[in-house]
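Other chains of the complex are left out, but the ones given are in their true place.
In this document, chain identifiers A and B correspond to the written order of the chains, with residue numbering beginning at 1 in each.
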Amino acid sequence: MHIRKPTPGKMLAALSLALGLAASAQAAEGFAGAQATREHYGAIFQIDAGGQGAIKKTLNNIENLLHDPRLKGKLTVELIANAQGFDVYVKNNGFEDKLKALQKQGVILAQCSNTLRELHVDRKDLYPFINVVPSGMGEITLRESQGWAYIHPTPPGESL
Amino acid sequence: MHIRKPTPGKMLAALSLALGLAASAQAAEGFAGAQATREHYGAIFQIDAGGQGAIKKTLNNIENLLHDPRLKGKLTVELIANAQGFDVYVKNNGFEDKLKALQKQGVILAQCSNTLRELHVDRKDLYPFINVVPSGMGEITLRESQGWAYIHPTPPGESL
């Protein structure tokens, strides 16, 4: 007689879904949000558009995540900038204090090196306290593969 | 002699990739889409832009997902609104019937509470049948950590 033992992968899939479905079952009567069950979480935010509105919205989104009571103290966040999103790290853009405050709370501030080359941006025009990584796309791919969430806010001022 | 046994995590990674690569191998001759191998799936849609176009597109995307023959009856979907995306839940916006129909099919309709406070939106201006969650960013992070897919449609009317 052959009995198929569940593989770890299938067990994990079942477990994850069980968690998710338990939460969704609450929807009927007063669903108040998904529940945190892990010790640690990761989230990578992408910014690939320029302008004050996009920067303000993205940094505000990150702050709101850091303050979510479900995730307090359990969270590692990274912000990856590519394409026109490099604006977020340009010196004297008005966001130095905010960026430093986020970094103090553990937020990793990363810049795509391809963008610097392609858009002819000098590393020295960016804040010295940020980190350059090989590619923004690779950074996102690797973080998601580690189980981090990917969040890409829409720049404001469109679709009106 | 030391033999390193694969951890469940590594086995899962190998399994997931095997599934993915098997599908990609089909690309050469008539690839017709990734295959469903799990019992259940989750997907969280984000809407963070306002306007009829963004709402219509996002709800249409959700409907199309619910009707994908590969996932029929295996799917839990959540829609999280934040920033100007709260528009989707504003009373008399013309989408009440559509939202109720989605909810009947199990779609969780969630609103970020930070947005209500920051944009001075009264809970009573939103449909009573929606659910408020602590933060949209936390909701997305938690769902992705549970293995749910994240989908963030681009609002229409841009980049033209």
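Definition applied: contacts are C-beta pairs under 8 Å (C-beta built on N, C-alpha and C of every residue); 3 or more make two chains touch, one makes a residue touch a chain.
Everything numeric here is computed off the predicted structure, so don't read it as measured data.
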{"item": "Copy count for the complete homomeric assembly [2 present here]", "value": "3"}
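Assume only the chains that are shown with their structure count from here on.
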{"item": "Interfacial residue positions of chain A with respect to chain B in the complex", "value": "7-9, 12-14, 16-17, 19-21, 23-24, 27, 30-36, 38, 41, 43, 57, 60-62, 64-65, 67-71, 75, 145, 147-154, 156, 158-160"}
{"item": "Sites on chain B touched by chain A in the complex", "value": "8, 11-13, 15-16, 38-42, 46, 48-51, 53-54, 76, 78, 82-84, 106, 108, 110, 112, 114, 118, 131-148, 150, 152, 154-158"}
